[in-house]
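Quick one: this structure, given as structure tokens, is what I'll be asking you about.
Note that this complex is displayed minus one protein chain, with the remaining chains in position.
What follows is chain A.
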């Protein structure tokens, strides 16, 4: 297959989506856990691709803001991996549809770069090897920025619905409102995301453990890793869980088990049929399980409010970040 990319399969999915809109709705679920004993981790849950379920046992152990597992990727690394890998896969798919042969594609994605433009949260540099037609590549990059679901989610403000409940008591469930100033004091993070073959990519967070990205086998991949949407949602869940643990410890002096789950829908009519109104992630939700061990008088509301306000991934998703993508043709370095 050209670029090991299953063009015929994506064509079939596109026509299926055209015929039956129910097949366009891809629903992802992820969880994150901040444990006093096992540190910070994130995992994917069952996903639904139209009417077909995919269940993969994939997760990642993370560095947390209190210094646990320093070699692990950070929550922001997961989010950046999700954004960049979605962009690269979109570019690869679009290029494969045009019958282009790529020798290599790599995207460096940086958050809070010290030498970045003022006000710019994210910048991307895309290196493409094997294709020399610059106008064509510029057109493809434009398409990538417009139709990549995660890049669109980064570029435009995407609402996130937050709620919480105590333990497993459904009667305690309530909505949370986040009123926070834009984060300007960003902790820099960067990932170099490199295409390997087909829908497989690797992400190298600065000096930290490598992450593998792939589509599930229900969607032409081989289950080699979580997919880009799942990385972005794991990043959100993990960052909120990390902030909850950090803020709670600061305010109470106690460590608790924080569990956070996220979900979102990717409407494939955006990517495949160029329906711009639905390219970005839809219905993003984030649910916090408040530890039963946390006493009400310790200021639960204050912890939740501060943690959500200080989550940089939450800020990245919910605000407009119109950072551009610079393109380099030919092998870098």
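Throughout what follows, contacts are C-beta pairs under 8 Å (C-beta built on N, C-alpha and C of every residue); 3 or more make two chains touch, one makes a residue touch a chain; residues count from 1.
In this section, contacts and distances are computed from a predicted model.
Participant: The complex lacks one chain in this depiction; which UniProt name from "Iron-containing redox enzyme family protein", "Tyrosinase", "Putative repeat protein (TIGR01451 family)" or "Cystathionine gamma-synthase" does that chain carry?
Facilitator: From the listed options "Iron-containing redox enzyme family protein", "Tyrosinase", "Putative repeat protein (TIGR01451 family)" or "Cystathionine gamma-synthase", the omitted chain resolves to "Cystathionine gamma-synthase".
Participant: Which one, A:58, A:191 or A:248, makes contact with the chain that was left out?
Facilitator: Of the candidates A:58, A:191 or A:248, A:58 is in touch with the missing chain.
Participant: Using the touch rule from the top, list residues of chain A that touch the missing partner.
Facilitator: Residues of chain A in touch with the missing chain: 1-2, 5-12, 14-16, 45-46, 48, 51-58, 93-94, 97-99, 143, 147, 216-218, 223, 271-274.
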